[in-house]
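The structure is given below, and queries will be raised subsequently.
In this view, the complex is presented without one of its protein chains, the others remaining in place.
Here the chain labels run A and B in written order, and each chain numbers its own residues starting at 1.
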Amino acid sequence: MGVTPQPTGGAGLELASPNWLTTKLDWLVNWARSNSMWPMPFGTACCAIEFMATAAARYDIARFGMERMSFSPRQADVLLCAGRLPFKLAPVIRRIYDQMPQPKWVISMGACASSGGIFDNYAMVQGIDTVVPVDVYVPGCPPRPEGLLYGILLLQKKIRGETLADPAIRVERSLDERGLPLSPERIDELSEPFGNSLHQTRSA
Amino acid sequence: MAEKRTVELALGTSGVDERGRPVTVPLGVETPGLAVDEAPDLGGEHMLINIGPQHPATHGVLRLVVELDGEVVVRVIPHVGYLHSGFEKLGEYRHYNQIIPLTDRMDYLAPMSNNVCFALAAEKLMGIEITERCRVLRVIACEMSRIISHLVWVGTTGIDLGAFTPFLWLFQERERIYNLQEEWTGARLTTSLTRVGGLMADIPAGFEDRLRHFLKTFPQALDDTDRVLTRNGVFVGRTQGIGALTGAEAINYSLSGPMLRASGVPYDVRKDRPYLGYESYDFEVPVGEHGDVYDRYLVRFEEMRQSARILEQALDRLPDGPINVDDHRVILPPKHAAMNDMESMIHHFKQVMEGVPAPVGEAYFPVEGPKGELGYYLVSDGTAKPVRWRVRPPAFINLAAIEKMSVGHLLSDLIAINASVDIVMGEVDR
Partner (left out) sequence: MNPSADALKRQFGAGIRRVTESCGDTIVTIDPARNVAILGWLKDAPDQAYDYLVDVTAVEYRDAELPLEVVYELFSLSRKAPLRLKALLPKDRPLELDSVVPLWAGANWLEREVFDMFGVTFRGHPDLRRILMWETYAEGYPLRKDFPLRGRFSRSEQVRQALNANPEAHYSMDELHIAEAYHELPGDMRERLARGERGRIPEPGSGGDG
């Protein structure tokens, strides 16, 4: 893996990795983390109903170890933002994300959470990645339960590829001194209209 | 109403006094000079707690700021707007048919009823008369939506009050309706079923048989849930006498739907301002008596059975014929005509590029949605995009009464009352 030894941080494993013991340890830790992720269901709109259907008997999210919903962020691993995020709700999701302890991941479920969806207007955050860092995006309006499960499996795959030796993965990304998670230019770039949205401002 | 079925249950302890307020159990603490049955004055201050906007029991992103005296609610200040998506503003920049996908996402528990209501409002504005087959299919869509909305309501109210199992049983029933919706429209949840002047597609072959099969097995699921909840001591104890509103109060708060009918006011838009031929269907409207959470539960439960009855009748009378009105200035011509015939191609082009203009005027159209009276108010200035699209949101108006209903009850009763309003935040906040 070619990790340069860092003097501080992480589990102190960087000085000795990569070797047989750290890879086995990584495998064990990642297996445990990926197969028992406790979701924090931040369900807002229609995607929350499809999330409930995924958790119900037919699609059964319990197969993947995720049936224990954690409504307290302190005990959650995955922030699952299911539904559109208006600006009034943005500080709420940021605070919940900040309250979650590491290791934590974010799944953005649905078109509205990923990019603002059909709501390119004054009230809607154009993708939650302008507010919190996102690991997996699940497209769809709403995504079918199978789509959400595929997104969860992708996240599990991502987790299995992590290593304890890299401290950069688990660094806490708080708001900067401007009070923004990213630079203003980057936020504007992510929020730019695209596709049909470019033509929608003509009224009548 | 032909006969009145009263459900009377005797509880071990009544739990409420003669004014309907919960009876508090004294602590029985031995304080010198104080009799055991006098509630000791703990000299406490009021507590201000914040429920939500992210909370499992608020049914969406609702925030309730509650002032408590011990466990008794003194004030409730609801904060809404956490899901405000600017629907009404967006509608001013969309053609009428482009607004239909927006309507799915407001009351997302019963999307087809929103689609139908909007199409009816736009057709009233434009003066379009739909075909008979379309009328019956829209009734089928509305009643299917009513059933799935009430199934979610019973399931989530059960969860709030501690009963998790009915949620799983009823979501299985919802999956079966979702299969039917998906066959018909291609989508489980965001159906966009109607178009102005007709529907997006006719029902596929075998749909009627599958819907009849559903109607044969659905009452069994309802009976199972009935057996588990309706006479359950915990459920009844937590819902009887809680959050009661008189009929006059309910009218003054502009409540509608099961909230209004549970308080004894028999107003149902299907009976009083009929549309889609509802006056010719044989069904009853359940009306409650006490206006408490338990009556709302009974009303919604019975409405599901009545919806199944309407669906049977609609399937029996479904006529053959076209689903779309025969006017290609309003409805897209079939593809083979648009590709071969100049006039059809021009119709297709004008509708897609410019939309269908509505005459100058305005129209308000109410339907009986599962949450209450859902109405769309459209104002047109002669162009293809409305000047104003107003949604009369039943859940928003019903939620405003929550302070009136909860003051004096306990915090746990507030959760039950909040559940009984049957809110869907997409509609409350739009």
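Here is the rule we use: a contact is a pair of C-beta atoms (placed from the backbone, for glycine too) under 8 Å apart; a residue touches a chain by one contact, two chains touch by 3 or more.
Since the model is a prediction, treat every value here as computed from it, not as a measurement.
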Left-out chain, listing which of the shown chains it touches: A, B
Chain not shown: contacting residue from B:Val61, B:Leu90 or B:Ala262: B:Leu90
Hidden-chain contact residue, picked from the options B:Trp153, B:Trp184, B:Tyr267 or B:Phe301: B:Tyr267
Positions on subunit B contacted by the hidden chain, ascending: 45-48, 65, 67, 75, 77, 79-81, 84, 86, 88-90, 93, 124-125, 127, 249, 251-255, 265, 267, 272-273, 361-364, 366, 373, 375, 377, 379, 381, 387-388, 390, 392, 396-397, 399-401, 404, 429-430
Residues of subunit A in contact with the chain not shown: 87-88, 90-91, 94, 120-123, 125-126, 130-131, 175, 177-181, 184-185, 187-188, 191, 193, 200-201, 203-204
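Here is the rule we use: only the chains that are shown with their structure count from here on.
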Touching residues on subunit B, where the partner in the complex is subunit A: 53-56, 60-61, 81-86, 89-90, 92-94, 101-102, 104-105, 108-109, 152, 167-168, 171-172, 174-175, 178, 188-190, 381, 383-385, 425-426, 429
Sites on subunit A touched by subunit B in the complex: 42-46, 48-50, 52-53, 56-58, 69, 71, 83-84, 86, 88-89, 92, 96, 118-119, 121-124, 141-142, 144, 200-204
